[in-house]
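Heads up, one of the protein chains got dropped from this complex, but the rest are sitting where they should.
Let's look at chain A:
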């Protein structure tokens, strides 16, 4: 197998609302310039482009096609898209690189959640026959999962608030975060419920944003990056969409993806957990002990650009390899309701 590495990463600030269009061009142009400029290459050096976004989020058809304007696709490019978080676009690009036809790929994701009502838009990912017609909102569903874990003794409202406080505190070191600060978990518990047992701090904020990663293979990666984040395991697994059938207090697909990708021994993990209890659940499912630094960026509780946030987790984890502060890291992404689908990317630095 070819060695493939994350060599570049850039993301926009996470903000509650941007002025731009829902096709992402205004958010993507600056981060393409940042990531390509940082590597000293141009668009013609990229062998394959792949993106993740959603037309339901954008409220318009083929928004991902309009987004290609941000690339300047002339001469014509090789390009693909997934209607999922761009972490899955990264997976597609990784497979393409493994095939050996190209040496570089640029992956991007974008979402302007502020344009619509995110809690309702998310109902469009549910079973269209028996579930979407009820318009279950994403917070209401997550609340059911949170309560099941509380009543099974896996977490409680205090430990959930502690996750939120830790996220905001960690985000103080992340200038692109939407929410950061020193907050007291006990004070958070005095605030009202938004979807009992969830309070506002238990839910990732509504965020506009975009992220991009450049992958490169073998010698090309070594040319472009002093300390590439070599991908040593990259796996995704899924559970049944019928969530009344699943044990919602665990995530078999996260367990399986973590095992297959070789999550043992990571020093840093960036987890895509849009709700506080899901971070606790994922730590357990991926076997991450107290010695592992989880979400040093603040994670998605500090800023959750839909369809880019999972990709950004992998980028944030890779940065810890690039800057030499870790030798083995993990980036995780989720898709579907209640951690239905999970992706794990393990990366290592080499001396």
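In this section, a residue touches a chain if its C-beta (ideal position, glycine included) is under 8 Å from a C-beta of that chain, and two chains touch if they have at least 3 such contacts; residues count from 1.
Here, contacts and distances are computed from a predicted model.
Undergrad: Please identify the absent chain by the protein name in its UniProt record; candidates are "Transketolase C-terminal domain-containing protein", "DNA-binding protein", "Biotin-dependent carboxyltransferase" or "ABC transporter permease".
TA: "DNA-binding protein"
Undergrad: Return the single residue from A:52, A:143, A:315 or A:349 that touches the missing chain.
TA: Hidden-chain contact among the options goes to A:143.
Undergrad: Among A:22, A:276 or A:342, which residue is in touch with the absent chain?
TA: The missing chain is touched by A:22.
Undergrad: Which positions on chain A touch the chain that was left off?
TA: Residues of chain A in touch with the missing chain: 19-23, 25-26, 29, 32, 43, 56, 59-60, 66, 68-74, 114-117, 119-121, 124, 128-137, 139-148, 151, 193-198, 240, 242-246, 248.
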